[in-house]
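With one protein chain withheld, the remaining protein chains of the complex are depicted in position.
So, chain A:
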Amino acid sequence: MAATLTETAVDKSTAVDGSYAARISHVSKSFGRPGAQQLVLDDITIDVAPGEFVTLLGASGCGKSTLLNLVAGLDKPSAGEIEVPGGRPALMFQEHALFPWLTAGKNIELALKMRGLAKSERRDEAERLLELVRLKGAYGKRVHELSGGMRQRVAMARAIAQDSQLLLMDEPFAALDAITRDVLHDELTRIWRETQLSVLFVTHNVREAVRLAERVVLLSSRPGRIAREWEVDIPQPRRIEDSAVADLSVEITEQLRGEIRRHGQH
């Protein structure tokens, strides 16, 4: 235990140099009672560099959400260590998870308040963040009065409001139609490039992963292991229909197919 503590301390000092925004080292996670345990994540090691955009790709049920929950500190790993030197990460859930008793603006302001921003500054900052996700007029709107795409954007604004150095996103655009999703991809890329954010973005959509990321990490299923990684050096701004995006997507999809097929044989 003492050894782990000193290790952590050493790692933190390197973090100050800015060498990583999140370090997931040899993390495993099982669920269930002792005796009837199910291994969901097995020996996952991922470093996210400061300012890096990483997408996590994998079949449904391979443990992507589980991993994000671990990084967000909502759950504890069964083995291994997770370090987030920049403090509490922001997490955007698969569902928007906005509070229905607050307006869009107040949802954002609550995050600002918890971050410790002075009361007098909250309103302006919330308006600014809403503008950032291009929802200028939505401040006083209740959550149920917003469309699905608008809710996701407010959720994005709330996540950004936390001013964390690390933004975790769990299939945030999965439920949206293609055009709205396209628009939000552009916005996310723009925000990411304008700020010093590091992003860990989960999806099972290969094209989305390639469209957004600097690095794509493919997870295999049952248990979730890192199958392969790709560096994506297609210049931004990209479009999801770009041929370079399509080419890499084909290659990754082929690999993903292989992973899934492998399960059929066992």
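One rule holds in what follows: a residue touches a chain if its C-beta (ideal position, glycine included) is under 8 Å from a C-beta of that chain, and two chains touch if they have at least 3 such contacts; residues count from 1.
Everything below uses one rule, namely that contacts and distances are computed from a predicted model.
A.B. asks: When you check the chain that is not on display against UniProt, which of "Ferredoxin", "ABC transporter permease", "Electron transfer flavoprotein subunit beta" or "Formate dehydrogenase major subunit" does it turn out to be?
C.D. replies: "ABC transporter permease"
A.B. asks: Quick one: say which of A:33, A:119 or A:144 touches the chain that got left out.
C.D. replies: A:144
A.B. asks: Out of A:32, A:61 or A:237, which is the one that touches the chain we can't see?
C.D. replies: Checking the options A:32, A:61 or A:237, the one contacting the hidden chain is A:237.
A.B. asks: Given the full complex, what residues of chain A touch the hidden partner chain?
C.D. replies: The list for chain A reads 72-74, 88, 90-91, 93, 95, 97-102, 110-111, 114-115, 131, 134-137, 142-150, 158, 162, 179-180, 183, 186, 190, 194, 237.
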